[in-house]
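With one protein chain held back, the other chains of the complex are shown just where they sit.
Up next, chain A:
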Amino acid sequence: MGAFILRRTGVMILTAICLTIVVFFLTNLFPNLEKLAKTQGNARMSDEEVVSWLDRNGYGGPMLFRYGEWLGVMPGWTREDPETGEITGRCIDFGTDPADAPTRCGLLQGDLGFSTVSDEDVANVLPGRLLLTLKLMGWAFGLMVPAALLVGVLAGMREGSRLDRSLSTLSIASTATPEYVSGVIFIVLFASTTAGVSGALTEWGWLGGDGWLGDRRTLFLGSARSAMEDITFWNFTLPVVTIALYGMGYIARMTRASMAEVMTAQYIRTARLKGVSFRNIVLKHALRNALIAPFTVIMLQFPWLLTGVVIVETLFNYNGFGWTMVQAASNNDIELLLACSIVAVFVVLLTQLISDIGYVFLNPRIRIS
C-alpha cells in the first residue's frame, strides 16, 4: 500500500510538471503576452510600448528561463532602471530593499507567484475561491449522491418495472439537460418577479409587500452572490440543485445498471430461494456489491465538479474556483492559471487515489500492490 501511494504521488508530480509546462508554453506565446501587456498597461498601447512593458516586467527572457524562475530553480530576474537606478525584480516586493530579497522565489520556495489581474499573491487569492467552490460542491454532492443512489437502487431492484421505467426516464432527462439550460429555466421559474412561480405568487398576494418573505418579491434568488458571505436556503438552492441534477442522472444510471446486474447474480437467487425477505436481500446482500461501480463514478464527479461548476458559478455570479480559472485564462493571468492547473491535477489524482483505496474496502478480493 505504501509503495502504491508513493508511486501515485510520483505520477501526480510528473503530471503536474507536464501540465504546467504546457500551460506555461501556451500562456507565454507572444500574442498572449501582448494581450497581457495591454490589459495591464493600457488597452490602446503601441507595439513599442508593449515590448518595453514586457521587458520591464520580466517577460523578456527566454521562455525556459522563466519557467525555471517560476519553479524556483533559476534565480528571479532583476532589472535596474537606467535613469532612476531603481532596482525591480521578480522576488523584490513593492517597498522592500532589493538587498534583502531572496534570489529565487518559485514553487519550490513555496511561492505560487503573483496574479497580474487581481494584483495580489496567488496564495492569497486561491484559498478563498477554493473554499467557496468547496461549499458549493459540498452541498451539491450532499444532495446529488444520496438522491442518485436512492433513485438508482430503487430503479435497479426490479428491472423493467413501472418504477424503474419512470425513474430511468427521469435520470436520463436530468443528465441530458446541461446546467446552462436547467439553470436558466430555474431562474425564470423561481427567481423572476414577473414570470413563473414567483410572478404568480405575487399576483395572489403571497409574495412582495406583506407576503411570507417580507418585502421580497421572488421565491428563490437568481443570483448566489450573497451566498458568498452568508448561505441561506433561498440564495443557494438554485445553484446547488442545478449542479446536482445534472450529475445525478449519470450516477443513478450507473447504480441502476450495477444493481440490476447484482440482482440477477447466483447468490441473490440462492438467498431468495432460502426465503430471505426482499428488503434484506437488497440491504444486506445486494447493496454493497452494487455500489462498487458507482463509487468510481462518484469519485470522478469531484474533478468534474471542481471545473464543471464554471457555468453555474458564472450564471449565478458566484466567484469560486471555476470562475477564477476562466478569468485567469481570459486575462492571460499566467501564474494564477498555473496554480489553478496544479490544483486541478491534484484534485483529479487525489480522488483517483481515494477511489482506488476505496475499492479495497468495498471489494476485499482486490489487493493493491
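Note that in this section a contact is a pair of C-beta atoms (placed from the backbone, for glycine too) under 8 Å apart; a residue touches a chain by one contact, two chains touch by 3 or more; residues count from 1.
Following the convention adopted for this analysis, contacts and distances are computed from a predicted model.
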Field: From "4Fe-4S dicluster domain-containing protein", "Polymerase/histidinol phosphatase N-terminal domain-containing protein", "Sulfite reductase (NADPH) hemoprotein beta-component" or "ABC transporter substrate-binding protein", the hidden chain's UniProt protein name
entry: "ABC transporter substrate-binding protein"
- prompt: Which listed residue, A:79, A:135, A:158 or A:216, touches the chain dropped from view?
  reply: A:216
Field: Residue of A:5, A:45 or A:257 in touch with the missing chain, whole complex considered
entry: A:45
Message: By the contact criterion defined above, which parts of chain A meet the unshown chain? Give residue numbers in ascending order.
response: 31, 34-35, 38-46, 49-50, 52-53, 56, 94, 116-120, 187, 191-194, 216-218, 221-223, 225-226, 235, 314-317, 319, 327, 330-332
